[in-house]
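Written out below as structure tokens is the structure these notes cover.
Only one protein chain is missing from this complex, and each of the others stays in its spot.
A, B, C and D label the chains in the order they appear, each numbered from 1.
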Amino acid sequence: MRHAKVKQRVPTLGEPPGTLLPVGDAKVEASSITLLEFGPQELCETRFESVAAGLAHQSSQPVRWLNVYGLHDVGVMQAIGERFGLHPLVQEDILNNRQRPKLEDYGDYLFIATRVFDFPPNGGRLRYNQMYLVIGKDFVLSFQEKPTGVFEAVRERLRSCRGALRSKGADYLAYGLIDAIIDDYFGVLSQFTEHVERTDQMLLHGHEQGVLHKVQRLKHDCLKLRRSILPLREILLTMMRGEYRLIQPDTQVYLRDAYDHTMHVIESLEMSREMVSDMLDLYLSTQSHRLNLQMRVLTVFSMIFMPLTLIAGIYGMNFENMPELHWHYGYFAVLGLMASIAIGLIWLFSRRNWI
Amino acid sequence: MRHAKVKQRVPTLGEPPGTLLPVGDAKVEASSITLLEFGPQELCETRFESVAAGLAHQSSQPVRWLNVYGLHDVGVMQAIGERFGLHPLVQEDILNNRQRPKLEDYGDYLFIATRVFDFPPNGGRLRYNQMYLVIGKDFVLSFQEKPTGVFEAVRERLRSCRGALRSKGADYLAYGLIDAIIDDYFGVLSQFTEHVERTDQMLLHGHEQGVLHKVQRLKHDCLKLRRSILPLREILLTMMRGEYRLIQPDTQVYLRDAYDHTMHVIESLEMSREMVSDMLDLYLSTQSHRLNLQMRVLTVFSMIFMPLTLIAGIYGMNFENMPELHWHYGYFAVLGLMASIAIGLIWLFSRRNWI
Amino acid sequence: MRHAKVKQRVPTLGEPPGTLLPVGDAKVEASSITLLEFGPQELCETRFESVAAGLAHQSSQPVRWLNVYGLHDVGVMQAIGERFGLHPLVQEDILNNRQRPKLEDYGDYLFIATRVFDFPPNGGRLRYNQMYLVIGKDFVLSFQEKPTGVFEAVRERLRSCRGALRSKGADYLAYGLIDAIIDDYFGVLSQFTEHVERTDQMLLHGHEQGVLHKVQRLKHDCLKLRRSILPLREILLTMMRGEYRLIQPDTQVYLRDAYDHTMHVIESLEMSREMVSDMLDLYLSTQSHRLNLQMRVLTVFSMIFMPLTLIAGIYGMNFENMPELHWHYGYFAVLGLMASIAIGLIWLFSRRNWI
Amino acid sequence: MRHAKVKQRVPTLGEPPGTLLPVGDAKVEASSITLLEFGPQELCETRFESVAAGLAHQSSQPVRWLNVYGLHDVGVMQAIGERFGLHPLVQEDILNNRQRPKLEDYGDYLFIATRVFDFPPNGGRLRYNQMYLVIGKDFVLSFQEKPTGVFEAVRERLRSCRGALRSKGADYLAYGLIDAIIDDYFGVLSQFTEHVERTDQMLLHGHEQGVLHKVQRLKHDCLKLRRSILPLREILLTMMRGEYRLIQPDTQVYLRDAYDHTMHVIESLEMSREMVSDMLDLYLSTQSHRLNLQMRVLTVFSMIFMPLTLIAGIYGMNFENMPELHWHYGYFAVLGLMASIAIGLIWLFSRRNWI
Partner (left out) sequence: MRHAKVKQRVPTLGEPPGTLLPVGDAKVEASSITLLEFGPQELCETRFESVAAGLAHQSSQPVRWLNVYGLHDVGVMQAIGERFGLHPLVQEDILNNRQRPKLEDYGDYLFIATRVFDFPPNGGRLRYNQMYLVIGKDFVLSFQEKPTGVFEAVRERLRSCRGALRSKGADYLAYGLIDAIIDDYFGVLSQFTEHVERTDQMLLHGHEQGVLHKVQRLKHDCLKLRRSILPLREILLTMMRGEYRLIQPDTQVYLRDAYDHTMHVIESLEMSREMVSDMLDLYLSTQSHRLNLQMRVLTVFSMIFMPLTLIAGIYGMNFENMPELHWHYGYFAVLGLMASIAIGLIWLFSRRNWI
């Protein structure tokens, strides 16, 4: 709970650990709780109006999936925590919407904290939504800050009975949810790559100062994504290794697949990151190239005009005895001299590839 | 004791190890010793006027927490060291106010050296205060250079009996103190980030030479923080692993939580560090951009004025036979020529986006 | 299957894992399936027209090698998958032509995903073709996007009974195929190095802006190659270690050899990579050198002409009382003064090595 | 013995290993051998005039410490080697005054090679003196190139019976010597930091080319120190781990303390290193800043003077019909025009913050 973002004062400073206090702004007004119970034959979907109703509910299906939108309602959290026997620290973590991605084993259940990203539609900076999973023997709890639609496909598959979800246990459902999160990363990454490419185009054409700031923002977004996705790899790796008895050997093959997808996301991210860092290099070397070009133009111009101006200055002197001034074609001779100097210099420069 | 800051001559050079000599300036005049004894039912707070009084004191509560402000009093150290059976090297370390963060296992107790940071109110550089914890079976000793208020919240919680502190052992109290230290880091980090942002703003507007020095100071402060907080992660990691029999399995879950918070602090620190390093890049590329701009202005100006000056120079020559000089509208023709050359060049430059 | 390239929308989003859907464009119109069965004495080559024909086929030889061109035909995949007992995730992976190189152990068989590279003949960017191997006790399945000719040499050796291929098992055949893939890398690397050297030459002579983009493209190609070849090293390392019972101890010595070749490829790649990064350094320092040169020329020119122009300007003033103007040789004296100033400055510059 | 500094030809090339040949210049003329024997009660100090005298000497005290100055005397080495049963390779290493810091376990004794540093008093580059320790069950041998005074404090403590040295074994004496070496590093580091700061000051004020070379020399010195001190950390780490039965468990706590001091030295070194590398950055960005400044001044000057010179040039033309020339206040009007142009431009520049 004290993990509040660094910039804002930590609100629960001094509270004993395990005290349930929501941290961060509530993104939805009231928590919304949905329960999906299912077995190979049946699926039962319930939307609870009140916590009391939920506590009274008796389940008869092999697997239960409880999804909660809204992470700020202490009462809801306590009720659920009591019902499923969650450790006070887990409850505290879930009420906090700023948790590093991690996996913690509490014996009877696994607690997973992760994040889902999106770009605001009107083109702002990358945002993230905290997401928590609790995986038990016959239940999965999922907590989200606000409805994101990430799990919609899984829900649809459960309802339409496609795939093996209905016939397998809670661990396979958890795999399905993690897989849905990774799918979501692919989409975000594709949007991010678009941003990168658009900025690259701007750099090639516009060259304004503002682009530099944009590049740095992209760099930061990239790091943000990386910091959230890299731990997911570790989480999947430990789940795959079969240390946790809650994960069936059967499901481990699928987790290996999810791990593979995560690696794919990470590699794409690394490529975007390299593109961003190349953009900065390109910007600087373009600047340097342009400086060179301008310098060359200035040098060529100066070298042509300085001698000519000197000649004009010489024949503008007021000495009494300057024989050339009295020559009949002196003026034209000087103009000719100037022209030939100019042409000679231009020829010299073009031979040296300066023009 | 020889670990004195490198720049000042090492004062105890040549003394045998284990000799008790205070190293560093005393930050408080006299040591101040407080004892909190508590159990689930009772809490007893004593402030010792003299070491003798402390030695005579008999404890009746399950957990004792002795807090000492001031690290330079050899007599106090020896008395406490004898009473709690501390190794001479531990005593020597505590008298030294420049110790790297570390955890040492002495069998009957754990010795932890760590640091707390603050920024002086009038805006100077980051300072640190050394802090030592000795965790025994039924006691915790904490040593600080001067009163910092870091443990005030823990003391308050003990007095008001909030949370589980009163009903748990010395290891849980130690966790509480470490957690309070980490909470303190969040505050320092938030101040540090403010400094970074203020300097960033200066860079964007003022562009003075002085900013470079400020950026480097931020860089150094960042490294200082990092060097102190990174070892804390290691300390918590070894405590979590359950190697030490003084730490109850029950407390390990809480230490995992503290570890997580430390990771959070470290990640924020890394982000600040990147911001600082980006600032230097930005500074240099801004410089390069401005150089380019000035160069372009100079080049454009020179290219416009050099031909015009040449023309004026030509018609300032004193040749006898210069027909143009005698034309009635010669002067105005030349002015017109100049104007059209200037306009032509400006058109050319604006087409090339140079203006 | 959701691993589609990041930039295009993921086509199977929301499909349950294990659903067979081809991902990516089909590179050949119809799949083409060939079976090579062989033992020390006999070799039998069959080209199947239809999947049904393949399923009906009964093998009598100790080792079977089934090669499939085309990764998009779901029907073919399902038939083969059923026949050889492939896990749905393996089938899904094979239908996807964008898989990271990896090795997965499914107990009865090993699944290897890898890539083969080529440069398009008309000089475009590096392309890759996905390639999959399934190694069983007495069979090897190889899947390729399109005919690449990589395995032609192995096929030829089998037919002509050269080497030990015919007398050894499926694991040795798999080694042969992997070795053929590594051989192919040598060729691609040689082409890549040619590209690098050609660009290096361009940089030394042409110095156009376009070269920078080319260098960055080479850098990206280099990273692409690296990302595919590095995992191959890991794959061979795990195969060598003798963890998999499908690999005979006898074959492990050969795999060590293949590992060694891979290391050779990687080292050459690293050298090319360094060349590319040196090219950028060279480009920038060449730019800086040239800027210096131009600056020096400009400075020298300005320093010579500015004093001369001033002198001409002074004697072009119209003061009534300027004694020098009336000297008989004043003009020539001034010309002489100018010449000696110019010569003096040139002598000065040449002594300072500026000319 | 072939480890001679790379730049000089290796003198013993082709000699069989274990041949005793001194490598490097002798820094003292004759070897000087001192023996300190001590127990809790007695201390006996002997200075041997000849090797024979030493061999004849019979010891009666529990711990013997033999110190040798001068590493080039083969006869002395052989006599000592025989007496204490040293391996030929150890003898060869000791005769060589260029050994990397290392710890080698020869069963009956540990062989430690390390270095001590100093700056020559007249301000040259960092020098090092090789130092060797052989730690046996009841003896410590120390070999130095020349008297450095590093062990003087230990000797003094032994004589005055301060600390625990007299009552403990050879391993504790060895710890004492290592601790003395680390103490010495603190002093060297303090001198080095002074050099760094002095160069930093030069950079801020003088800006000469020579500073760059000085910075690079500091960088090299820093690396030299690092290369010698980092292995010491490893040496202490292995000694602490209790692998060697010659090290009593009791002494391990003290070695941990020495390890801690070494870490302290290393951290200070890292900070100096960062300061040095920052100095280079600062130098370059200062250069770039100054270039910008000069460019700006030049640009502003040119932009002000070029139009004025053009105007003067125009009214210096010799056209017959130039009405302005005949106006009575024409000259003053033009001067006014010039002044207003100059003022206008200066106002423009000051608004753009260019002046």
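Here, a residue touches a chain if its C-beta (ideal position, glycine included) is under 8 Å from a C-beta of that chain, and two chains touch if they have at least 3 such contacts.
Being a predicted model, the structure only gives us computed values, none of them experimental.
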item: Touched by the hidden chain, restricted to displayed chains; value: C, D
item: Residue touching the undisplayed chain, where the options are C:D118, C:E234 or C:D257; value: C:D257
item: Hidden partner chain, touching residue among C:S31, C:T114, C:Q216 or C:T309; value: C:T309
item: Listed residues D:P147, D:G169, D:G187 or D:G330, member touching the removed chain; value: D:G330
item: On subunit C, residues whose C-beta touches the chain left out of the figure; value: 152-153, 156-157, 162-165, 176, 179, 182-183, 186-187, 189-190, 193, 253-254, 256-257, 260-261, 263-265, 267-268, 271, 274, 278, 281-282, 285-286, 288-289, 291-292, 295-296, 298-299, 302-303, 306-307, 309-310, 313-314, 316-322
item: Touching residues (missing chain, whole complex) on subunit D; value: 2-4, 6-10, 13-19, 87, 89, 93, 98-100, 102, 104, 106, 209, 212, 216, 219-220, 223, 227, 280, 283-284, 287-288, 290-291, 294-295, 297-298, 301-302, 305, 308-309, 312-313, 315-318, 322, 324-331, 334-335, 338
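Going forward, only the chains that are shown with their structure count from here on.
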item: Rotation, 0 to 180 degrees and nearest 5, that superposes subunit B on copy subunit C via CA atoms; value: 145
item: Fraction-based call for subunit D against subunit B, same above half, different below; value: different
item: Distance from the mean Cα position of subunit C to that of subunit A, given in whole angstrom; value: 27
item: Averaged-CA centre spacing for the pair subunit D and subunit A, given as whole angstrom; value: 44
item: Contacts with two or more other chains, residues of subunit D listed in rising order; value: 316
item: Overall pattern in which the protein chains touch one another (line/ring/star/complete/other); value: line
item: Full enumeration of touching chain pairs; value: A-B, A-C, B-D
